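All protein chains but one are shown in place.
Our next item is subunit A:
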Amino acid sequence: MSAPSRNRSGERLDALRAEGRAALIGYLPVGFPDVAGSVAAAVAMVEAGVDVIELGIAYSDPVMDGPVIQDAVERALAGGVRVRDVFGAVEGIAATGAPVLVMSYFNPILRYGVDRFARDLAAAGGAGIITPDLIPDEAGEWIAASDAHDLDRVFLVAPSSTPERLTSTAAASRGFVYAASTMGVTGERTSLGDRAADLVADTRAAGAERVCVGLGVSTGQQAEQVAAYADGVIVGSAFVGPLVRASGPAQGLEAVAAVAADLSAGVRRAVRVPR
């Protein structure tokens, strides 16, 4: 069996930048509505214009997530999803050619074994991990494992991050830096904080090659706005909500594809602010 192709997020972002646009990054938790259903939904999202998939590992205590994602991961856990299910899901989605990042709180990875997780993720064709509750200061083991297995490590910055922390976080990250648009948790918002554009500029000035913006982006219009200045637009709850509300599997796939098409059009409409 040949090793699955490894598509990395940084290369994809650079290729899209050369095309003159930002990436659309879509989040779903693995295991909702079930493992196969989440893979099918992610594939549908890629086919409808999502460039990079962020695949969440369901966790019992998701402190960075708002009600929509909390609800979905609670259902995924109730449905019996296991941490190890993520590897097959990654493999299935990576077959589309889209880079697949795993989004996970730290404890499931710690429990699995940080190096073992990195090894299995790389073997499955995963691009790397986004770590919402792991700051570089605490990430020694993960930094070593991601170096050993050549994985992206996406750390977060927030509007409250000091210049010193923007610099250290940018230096520790690989692939891109995830800029939280506002102070808060995941979920759709009617308007984005005005600090997002400044945060992207400050993070670049602190040395980050690529900065993607998440938290609160849900409409094509918001995606267009963010795509003007960021390297990528990260959308979560706006995909998860329709999937939760869908009356059946087919309706769920249609719903996420429609959301992806709207957001994708927004990203492609954006007039890029020169860097």
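The rule is short, and it goes like this: a residue touches a chain if its C-beta (ideal position, glycine included) is under 8 Å from a C-beta of that chain, and two chains touch if they have at least 3 such contacts; residues count from 1.
One rule holds in what follows: contacts and distances are computed from a predicted model.
Choosing from "Peptide/nickel transport system substrate-binding protein", "Tryptophan synthase beta chain", "Cytochrome b" or "Tripartite ATP-independent transporter DctM subunit", the protein name stored in UniProt for the chain missing from the display reads "Tryptophan synthase beta chain". Only one of the listed residues, A:Ser9, A:Ser38, A:Ser146 or A:Ser161, touches the absent chain: A:Ser161.
Of the listed residues A:Ala15, A:Met183, A:Ala205 or A:Ala258, the one in contact with the hidden chain in the full complex is A:Met183.
When you scan A:Gly10, A:Gly49 or A:Pro132 for touch with the missing chain, the hit is A:Pro132. Where subunit A meets the omitted chain, the residues involved are 59-64, 66-67, 70, 74, 77, 82-83, 106-112, 132-135, 137-138, 155-162, 165, 169, 180, 183-185.
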